[in-house]
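The structure's right below; bear with me while I get my questions together.
With one protein chain removed, the remaining protein chains of the complex are shown where they sit.
Moving on to subunit A:
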C-alpha cells in the first residue's frame, strides 16, 4: 500500500479475485439496498435475518454433498422463504398499518433449526473448519466467475420482479386491508416478497457470510428511510449507501489483514448512526420536520 490512491486501486484491480469481489459486491449491494428498503418498511427484518441464517445450512450442506455452494444458498433460502410464508400468523394482514405486521415465534424456531442443521452438516463434512468462518462471516477471496454470473442473473431477476410488483407491493405493505378491498392479491404478494428476500439473502450471504447479511440488507435501508420519506428517493438512497459501504469495505479489507465482513458491517453501522444523528438534529424542537 503506497497511499497513492490511483496506484493502489490499480494494484487492487489487477487481482482477478478482487475484481470478482467488487463485481459480486456491486450486484449484491444494489439488490439488497432496494429489497432491504421494502423489508424495513414491512417490518420483516426478523424474517430476513432468519432467511440469512437458513443460507448457512444450505451452503454447509452443499459443501458436504460436494455440490456448488451457490446452489445450497439459493435452494435453502427460497425453500425457507416458502416455509416462513406458510407459517400461520407469520405476517397477519390487518394487524396494523404501515407494515408493522407481527412475526410469530415460529420464525424464531425455524431460525434455530437452520443454525442447528448447519452445524450438523459442518460436522458431517470433516476437515471443513476453516470454511465455517467463511460461510458465517464472508470472505473476500471466495467469489468465482461462475458465482458472479449467478449473482448477476439472480440480482437482475429480483430487481425486475420488484419493479413489476412496485405500487401494489407498497400498498399491501402500508395498508393491507384497503389493498385487499381494491383487489390486490395481498397474500400472494406476501409470499412473492419473501421469496425475493430469500433470493437476495442467498446472494448477499456469498459476499458477507450468513451472519452479516444484515449489514447490507438492513443498515443502508434503515438509514435511507430516516433520510427521506419519499419512497422512490429512499430506495435510491438505500442502494447508494449499500454500494458505498460495500466498495469501501472491500477496499479496506484488501489492504488490511481483517475480514471483509467486519469492515462492511462497521461501515454500515456508521452510516446508520450518522442517519439517526442527522434525523435527530432535524427534528430538534423548533425545526420544521420533513
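Throughout what follows, a residue touches a chain if its C-beta (ideal position, glycine included) is under 8 Å from a C-beta of that chain, and two chains touch if they have at least 3 such contacts; residues count from 1.
The definition used in the following text is that contacts and distances are computed from a predicted model.
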item	value
Protein name (UniProt record) of the chain left out of view, among "Biotin carboxylase", "Metal ABC transporter ATP-binding protein", "TerD family protein" or "ATP synthase subunit a"	"Metal ABC transporter ATP-binding protein"
Chain not shown: contacting residue from A:86, A:146, A:163 or A:280	A:163
Residue among A:16, A:230 or A:278 that touches the chain left out of view	A:230
Among A:148, A:179 or A:242, residue touching the chain not depicted	A:179
Residues of subunit A in contact with the chain not shown	41, 94, 96-100, 163-168, 170-171, 174-175, 177-184, 225-226, 228-232, 234, 289-290
